[in-house]
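Here the complex is missing one protein chain, while the rest keep their positions.
Then we have chain A:
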Amino acid sequence: MKVKIPNIEKNQFLDEIGDIARFTARFFREVSKPKQEYREFINQCFSIGYKTLTLVGVTAFIMGLVLTIQSRPTLVEFGAESYLPSMVSVSLIREIAPVITALICAGKIGSGMGAELGSMRVTEQIDAMEVSGTNPFKYLVVTRVMAATLMVPVLSSLANAISLYGGYLGVNIRGQVSWHLYWFQVFGVLDFSDMLPSLIKTFFFGFAIGIIGTYKGYNSTKGTEGVGRSATTAVIVASLLVFIIDLIAVQITDILGLT
């Protein structure tokens, strides 16, 4: 049976995409203008980076530990236990650590931005900013998107290191691999083409999380209910975008022969 999608839903979806594109274009216009809000940018870097570090760190550590423990039986079955550090490091650095970090950030930062800006919108704080002569888009949106774009790669790099440490402990729960041998195997298998694409895509993850979080909050309507909806949809859309960007990044690295 053919399901007919009502036109109104299709139109809303396309409208939303158009609005996000316009919002992103405005971001680039405002970024290129002089007089940036550097102080607020630093505050946002602290808020996004430092305050998310514990959550990202703990998750990364558990991720490295669990991946190692779960992978061991399969490798043992094929007599390839000695490849455990190499396999874990490639999996973590290329894919798992950046994506999991981005998803955590989409949850924490995306919802935070959606709720904060949404609340500022419905309580007229954004209007008050505009009346006082401050460009609220530059003060609230540009600073947060820039901070997210910069801090998600930093968090992801730290998550890489912490998850590899978790992997080291995971390897040594059942086996015995020295500190030096573990890191020798980890870095022996990692290549420039493993780390650079992985780092570059985290900038795009951060940008997408920042844009979606601020877009949803900045355009929040309908009171407190709207604030809740902004926060929730910011997480959903940002998480979805992380996967879409990851898919595109994989295709590009594949085309460029970096796999």
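What to note about this one:
Here, contacts are C-beta pairs under 8 Å (C-beta built on N, C-alpha and C of every residue); 3 or more make two chains touch, one makes a residue touch a chain; residues count from 1.
In this section, contacts and distances are computed from a predicted model.
The UniProt record for the undisplayed chain lists the protein name "ATP-binding cassette domain-containing protein", from the options "2-oxoisovalerate dehydrogenase subunit beta", "Heme exporter protein C", "ATP synthase gamma chain" or "ATP-binding cassette domain-containing protein". Among A:Ile42, A:Ala128, A:Leu196 or A:Leu240, only A:Ala128 touches the chain left out of the display.
The set of chain A residues touching the chain not shown comprises 119-120, 123-125, 127-135.
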